[in-house]
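Presented below is the structure to which this report refers.
Omission of a single protein chain aside, the complex is shown with its protein chains in their original locations.
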Amino acid sequence: MDRIRANFNKQVFMRTLGAELVSWEKGFARIACDIAEQHLQQHGYAHAGILASIADSACGYAALSTMPDDAEVMSVEFKITLMRPCTANRIIADGRVLKTGRTLVFTEGAVNDANGSETYATMTATMFCLRPVE
Amino acid sequence: MDRIRANFNKQVFMRTLGAELVSWEKGFARIACDIAEQHLQQHGYAHAGILASIADSACGYAALSTMPDDAEVMSVEFKITLMRPCTANRIIADGRVLKTGRTLVFTEGAVNDANGSETYATMTATMFCLRPVE
Amino acid sequence: MDRIRANFNKQVFMRTLGAELVSWEKGFARIACDIAEQHLQQHGYAHAGILASIADSACGYAALSTMPDDAEVMSVEFKITLMRPCTANRIIADGRVLKTGRTLVFTEGAVNDANGSETYATMTATMFCLRPVE
Partner (left out) sequence: MDRIRANFNKQVFMRTLGAELVSWEKGFARIACDIAEQHLQQHGYAHAGILASIADSACGYAALSTMPDDAEVMSVEFKITLMRPCTANRIIADGRVLKTGRTLVFTEGAVNDANGSETYATMTATMFCLRPVE
């Protein structure tokens, strides 16, 4: 099993949410989540927090995929814009690296429905890279 | 039971996370969550997503508390800054209204440990107010 | 002269900065600025404020281009990420509409060098639409 997937499997919170790592390549990661009653807010839409959680993770794994094997990444900050209420049965969060530096990795993300026809949220996130002492 | 608490109880996602509405007054809301294994990311810290979820909800209820009884609020966007890894056993998210307008409510939030001595994250969030047709 | 250009010409601050409206179409606007000594910060790079100013305006005009003739837009909030120091002689800010609603318009922007090979900053901005009373 690859290191990105192994790392994802250690994120207990992703399991709590029922999220799965769909795919990744260098500079990109995709996480999906079937929306169930447990994810809803008071109007019956998926809660902003579930969208933020999987988009942040997708951005983090996109960043990690550009790092050496023994590096780690932490979220410094992110902004999420919730463009429309999320009524999808399944949401897909894509994270993409815009620029990788020595210490900081700049990423962007989007949360779409399963066939990519509707975008519910966009994100920009800054990741901090923890490299092993050299 | 008051309308803010009734509304909170309809947020199934808050229950999924184990979050509780501690208190609220006009322009302010406090939500707490005991951190357990289910909330952790791969380094053993609370996931950014759990901090974001409860801070967003605290900001939303702070906003709702300034609205008429039959209004609703939705998150338009928020930014969260994760100032340090969250190792607390219990986190407290405070949401506060900075300005209430007819359509938009501007709020800020913070996620602290249980005795308020350590701040893990700060948030600014814009809420959209859905008022009944007049 | 078209309404977007007429509106731009009333933004005295754009003239103060030496910025020019290069082009626009529905949902898009491009603003350019030749960088001179007056725009620099203490390390000799273009100041974050000049990048933010023209990117915000580009997003605003992109939003306005999707509105009725007699509507106006105001910035609600924006986030800008400064990916690398800006050493360009000329910068181009592109603003693009992601979603137009009745009240809010969601946009994104980027600040590039003149041939689009280097991106200095990315922005996401929320615009508020002021429509005439109907």
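Order of writing sets the labels: A, B and C. Residues in every chain begin at 1.
The rule we apply is simple: contacts are C-beta pairs under 8 Å (C-beta built on N, C-alpha and C of every residue); 3 or more make two chains touch, one makes a residue touch a chain.
Since the model is a prediction, treat every value here as computed from it, not as a measurement.
Colleague: At which residues does chain C meet the chain that is not included here?
Modeller: On the side of chain C, residues 7-8, 10-17, 37-43, 47-50, 52-54, 56-57, 72, 74-82, 85 touch the unshown chain.
Colleague: What residues on chain A make contact with the chain left out of this view?
Modeller: These residues touch the chain not displayed: 76-77, 79, 103-104, 124, 126, 128.
Colleague: Suppose we count only contacts with the excluded chain; which residues of chain B make the list?
Modeller: 79, 81, 83-84, 98-99, 106, 108, 119, 122, 124, 126
Basically, only the chains that are shown with their structure count from here on.
Colleague: Quick one: report the Å distance separating chain A from chain B, using the average Cα coordinate of each chain.
Modeller: 20
Colleague: Once you find the CA centre of chain A and the CA centre of chain C, what distance in Å lies between them?
Modeller: A distance of 28 Å separates the two centres.
Colleague: Just how far, in Å, is the C-alpha centre of chain C from the one of chain B?
Modeller: One centre to the other, that is 32 Å.
Colleague: Please output the residue numbers of chain B that touch at least 2 other chains, ranges allowed.
Modeller: If we look for residues of chain B contacting two or more partner chains, we find 76-77, 79.
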